[in-house]
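My questions will all concern the structure given below.
All protein chains but one are shown at their positions in the complex.
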Amino acid sequence: MKIIRIDKKEWNPGLTQARQSYRLVGPVADEAGDVAEFRTLDAEQMPDLAAADTVLSPKAIVYPQSEVMFEYSTDPGDEERNILKRPAKAYDACAVVGIRPYDAAAFTLVRKNFDTPDYRDPYWCDAYEACTFVGLAVNQPDSTDFSTSVDSGPFSEKGLDVLLVDTQDAYLAKVLTEKGEAFMTAADWQTAADASAEAAINDLQAAAEAAIQATVQYDRIKDLSILDLYNAPFWEDVGFACINCGTCTYVCPTCWCFDIQDEVRGKIGRRFKNWDTCMETQFTLHASGHNPRGDKVMRVRQRFMHKLKYFLDKYEDGLMCVGCGRCVRSCPVNIDIRKVCNTMNSYDPEACACPV
Amino acid sequence: MSSYIESIRSIAEKWLADGDVELVIGFRAGSMPLMNEPCLVRTPAGTAQLVWDSNCGINLANYITGRKEKIGIVAKGCDSRNIVNHIVENKISREQLKIIGVPCQGMIDRRKITAMVPGEILEVREEDTAVIVKGADFEETLAKADVLQQNCAVCIHRNPVIYDELAGELVAEQDGIDRYADVKAIEALAEEERWDYFEKLLAPCIRCYACRNACPLCYCPTCFVDESKPQWVGKSQDPIDVRTFHFLRAYHCAGRCTDCGACERACPVGINMRVFTKKLEKDCYDAFGWEAGLDPDVRPPLDTYRPGDPDAFIK
Amino acid sequence: MSNPYLPYPVRIDEVIDAVDDKSLKTFKFVFLNPDDEARFNHKAGQFAELSIPGYGEIPIGIASAPTEKGFVMFTVFRTGKVSAQLHSMQAGDIMGIRGPLGNWFPWEQLEGKNVVIIGGGFAFTTLRASIVYMLEPENRAKFKDIHVIYGARRPGLLLYRDELMAWEARDDINMHITVDGTDDPDWKYNVGFVPTITEQKAPQADDDTYAIICGPPVMIKFTQPVLDNLGYTHDHIIMSLENRMKCGIGMCGRCNIGKELVCKDGPVFTLEQLNLTPREY
Partner (left out) sequence: MEHMGVAPGRIHFSWISSAESTKFVEVVKEVTDAVKQLGPNTRFRKTDPTNSLAKVA
């Protein structure tokens, strides 16, 4: 694999060069400096890599919180009335610069949901396929980061096209795919790093991985039955504090649930796909008034079971979690997925039926 | 603080052991600094997990809604006022509750304190009027007064207004503070500036409804934003729909809000939506001399009529 | 691959009051583009999303059989925002249908077997599709005895009454129509709840007999022990579930029961499968 050295002096000129063939997306801090987010950069704007740890995951790049699926006329005089059409949208090449490795890994998990042998969600897939992911390795992981125990990590290459490693005066770029190669060419970053680069990256990686103290175990979860875990006595304790806001699901890079809503303004109607959350009562409410997950503890259980058990069983490819720690940091009542995962993993249905 | 913890545990333990209550709602230590987790304890032994410090900002009155059991609950000043609200609004009876009152000296604003230090906070220690925070490569001593949630800084009801037992001595209430300086600053703006102010304020909103769900007043079985017949508010991210949610929610809190700050604290993107509710709180105070949640036996102004009520706005 | 969220445009061809209290209407739709009908090509037991621009979509079981050509038919209970709007629409109006979605009753497995259909209330739609499909001359020989136990609260609430009566008159299907109660002196069929009638009329279980059940939760709850008593094993009891749905294609995440998605892995499950999943329906 090729390692390119990008001197920091070449950074901005390279991005400016790349703009000719890519729409650039990167982290941007707001004026107050605390709610950074990934968005399309303005013409002269450079990604603020110091703000790469965003409150919200960058999933909105591919999957906006609110997206128009169809437009239609509701004008009684229009021949095309009530005929739905997908709005024209150009899915031109987009480079996501500074995305964290776990967030790129998250897209590969979410893809299992939107790109299936039976159906392909064209909105998600078209946007995803247009992206080149130029990731930035995490040199100093946050204390809530547990990515190394869930098949990701601060230097994980999963889902990335290029991995940038910040070495103070330069970025060392591991070029991982052809898409990555094309982006490096477009930015005109061609200087091969010298022989010491690989060792330098390995050292930083080892230090970052060692700095991650938080871990989860899930080796036993796959052998426990769905019903045993579902009926386990610990859910009331896990879910008590939950206020059923959707924060954990909205900040999460791997939560993909959505709602479909129609809105009409004047004589033009639009059908939207909006992020939804399994924490919300309405999420499963039947028109009859019956609600299969009517109780908040059931909804908390659904979220954790989906991420840590159903997904695991369905795809046999790990958890639906990349360990970014966002839900841990953002939960207003401190419900901690790491604790829940470990509780599930250590559950022994034979041993004890007593509440924790 | 540690004496508070001991009293809370021993009162809760006794109530559970004597069968005075079936469960106790309190806080247990969080999994990270500056956070505690609301918890429910059903056994005397379980009370050992109860804690108290300046990171108990969540309003526990939120957790009594709809419960049928005899409840013991830990309550600081604002929690107790919201419990009074629940009693006034016939959501629960006083007899169903036993309250451990906790005189409060304000809760720490996690967002604010995080922004004051150079790195991630890994350890926090509280002393009387100081908070000592440690990170991987720094240690700083901050004055507690500088890191309080803004609503705590202007709070004049730190002591619980109802309780069965106290976890500590009552504290002196703050006086001589301007509680509505922030509202007045907005009032002073021109109409257009006010519009822009709120537009900017709400721009990061992701409509997760954490503010609503953390609010002990927001107990409606179906919130107006979730209604589909009729649908009052659109569900996309249109800024007008976002604003409609926020200002209508504030109206629903008029004459009820205790400015406990739960909404602002819960917000993942740091919106201070209290500027909506505080305006109404101020108006209620100016027009009716009313402060919510002080007395379970007094009806609130919006469900009583007095001949002298101001009516200049009616033409 | 085409856009799975894009409905086929259809015209409402006919609207029929399905019961006597106007709570249910039957809609026949015709595809605006004739090729779409061939693409739709459903199997009995599947559902589709009825899509009304400006209002939204609702998942409804397909009531017409695949063997009925030239239209697709749905019977819809008026309950939410979309169904209320649908009830106010008329022949000639344009809307959309997205589907067919989900799985279907296991027709290949049912060949050469006895089929006992048990339905209640307005959950009879895909069962109607199934009966019409099985009674089709080219199909009837593929199945052994067919029993149908169908009940409603009173005679006026039975769906597809004319067809029920016509089936009563045939000798290649055993009909057991019932109502919870009636004061109609001319009512010549059964009176009693579906579980009771099942107990009296359903054949004893054997390896060659399958039961298909659709109905309100309370009916299912009390019918299941009856089938147990008659010896039906849980892999011979086939059920069709309902859950709140949006996408209908397994993506939006709300209709799951455990790891199964009702919209894509279902709606048809055997009781044996359901025994392994949380009862979140």
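Here the chain labels run A, B and C in written order, and each chain numbers its own residues starting at 1.
What we mean here is this: a residue touches a chain if its C-beta (ideal position, glycine included) is under 8 Å from a C-beta of that chain, and two chains touch if they have at least 3 such contacts.
Only a predicted model underlies this, so the values are computations on that prediction, with no experimental measurement involved.
Which candidate, A:88, A:195 or A:351, sits in contact with the chain we can't see?
A:88
In the full complex, which of B:128, B:192 or B:297 touches the chain missing from this view?
Of these options, the touching residue for the absent chain is B:192.
Using the document's contact rule, name the residues of chain B that touch the chain not shown here.
Contacting residues on chain B, toward the hidden partner: 186-187, 191-198, 234, 238-241, 243, 247, 276, 279, 313-315.
Assume only the chains that are shown with their structure count from here on.
Which other chains touch chain A while also touching chain C?
Chains in contact with chain A as well as chain C: B.
Comparing the two chain pairs, does A-B have more C-beta contacts than B-C, or is it the other way round?
Comparing B-C with A-B, the pair joined by more C-beta contacts is A-B.
Using the average of all C-alpha atoms in each chain as its centre, how far is it in Å between chain A and chain C?
Chain centres of chain A and chain C, defined by C-alpha means, are spaced 39 Å apart.
Take the average of all CA coordinates in chain A, do the same for chain B, and state the distance between these two points in whole angstrom.
31
Counting only residues that touch at least 2 other chains, which ones in chain C make the list?
80
Which part of chain B faces chain C closely enough to touch in the complex?
Listed in rising order, the residues are 228-229, 231.
Which residues of chain A touch chain C once you look at their complex with the stated criterion?
69-70, 72, 74, 81-84, 86, 113-114, 116, 118-122, 225-227, 230, 256-262, 264, 269, 271, 276, 278, 283-288, 290, 292-293, 298, 302, 305-306, 309-311, 313-314
Can you tell me which positions in chain C touch chain A when the two form their complex?
1, 3-7, 9, 51-58, 79-80, 83, 93-96, 217, 242-244, 246-247, 249-259, 264, 276-281
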